[in-house]
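Could you have a look at this structure, given as structure tokens, before my questions?
Every protein chain but one is kept in place in this view of the complex.
Chain nomenclature is as follows: A and B, assigned in order of appearance, with residue numbering initiated at 1 for each chain independently.
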Amino acid sequence: MKVEIIELGDRAAKFVLSGVAPAFVNSIRRAMLAEVPTLAIDYVNIYDNTSVLFDEQLALRLGLIPLITDLDSYVLPSECSCGGEGCSQCQVSLTLSAEGPKTVYSTELVSADPSVMPAEVVPLIKLSERHRISLEAIARLGTGHDHAKWQAGIACGYKNVPKITISDECDACGMCVDACPRGVLVIADDVVKVVDERACSLCRLCEGVCELNKIYDVIKVGTHPDSFIVTAETDGSIPIRELITRSAENISDRAEALDGYLSVIDMEMEMDHHAT
Amino acid sequence: MIPVRCFTCGKVISGAWEEYKKRTKLEDPAKVLDDLGISRYCCRRMMLTHVELVDESSPYY
Partner (left out) sequence: MGYRCVRCKQPVEIDYEYRGIRCPYCGHRILLKERPVKIKRVCAE
């Protein structure tokens, strides 16, 4: 397996993964979307709300705020020593009280743990005269399996690395160059050349528009079957680097667990065999 | 109020709404969206198609 990083920012990454099966890349994608836990507001105790939004709508908006999460200092409620009842290990309380007229932003939430705070400035609600909200929100760890608010990865996807082959029969008519929406092809010295192969969207418009393609295979858009361009983004709750490494760890943990289950089954079968 | 996240991909887009609304009075929406880093068309439609209604209903609460 080889990794080549194209872009690596704080929140977004793009890299080429080669020498792996499509199933592996897909499991990385799925782990980024649904397996890596993050903090999100799970329920809200509303003391007062005279704003234009219903309590439920306000709670939904609060739930969708990404919270900066240190995954080493919190555990999932289902794995916590308190048994999921709620303690400082598995939940954080954030309070918010505001009075109009003004717009309330997510940054006004006061957290019990200063390391947990909103990752983005979200306008929560616009209050006018006499409008008041006062509430306590409880944030917990969760995974994207249960609700999209706990989904750390956003727009994670992959595609095969494109491979464009142009044969010697090409007469450099330029039809494919004009047809390509991504500007992948260019004519230089009377031959069609591929400039930016990875930008190709595999739409195969160039194949269709080529007159000579009806007789020979002049231009052909294929893929490298074992190399993938992976794009991933986070909502800001954890850095992208951590998201990717944690998703890989998650896969290896689950594979090990499966291995454990299988060996138990193996042993049982062997014992049955000896008994009979 | 503008939805907190994009319905399709889940990117938090609501933070960009106020600037978008202010700037589109004078500028081209496509340019503003590019500036604000809203690149995917799922997120762009969240901004383009949103109608702000809180100010309409707030006098009656």
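The rule is short, and it goes like this: contacts are C-beta pairs under 8 Å (C-beta built on N, C-alpha and C of every residue); 3 or more make two chains touch, one makes a residue touch a chain.
Here the structure is a predicted model, which means the values were calculated and not measured.
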item: Chains in view that touch the one left out, judged over the entire complex; value: A
item: Candidates A:D55, A:E129 or A:D217 - the one touching the absent chain; value: A:D55
item: Omitted-chain contact residue, chosen from A:N26, A:N45 or A:S167; value: A:N45
item: Residues of subunit A (touch criterion as defined above) contacting the omitted chain; value: 40-50, 55-56, 58-60, 62-63, 137, 147, 149
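By definition in this document, only the chains that are shown with their structure count from here on.
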item: Whole-Å separation of chain centres (CA-atom averages), subunit A against subunit B; value: 22
item: List of subunit B residues in touch with subunit A within their complex; value: 1-2, 4-5, 9-12, 14-15, 17-18, 40, 54-55, 57-59, 61
item: Residue ranges of subunit A touching subunit B (in the complex, touch as defined); value: 50-53, 61, 64-66, 119-126, 128, 131, 148, 151, 154-155, 233, 235-236
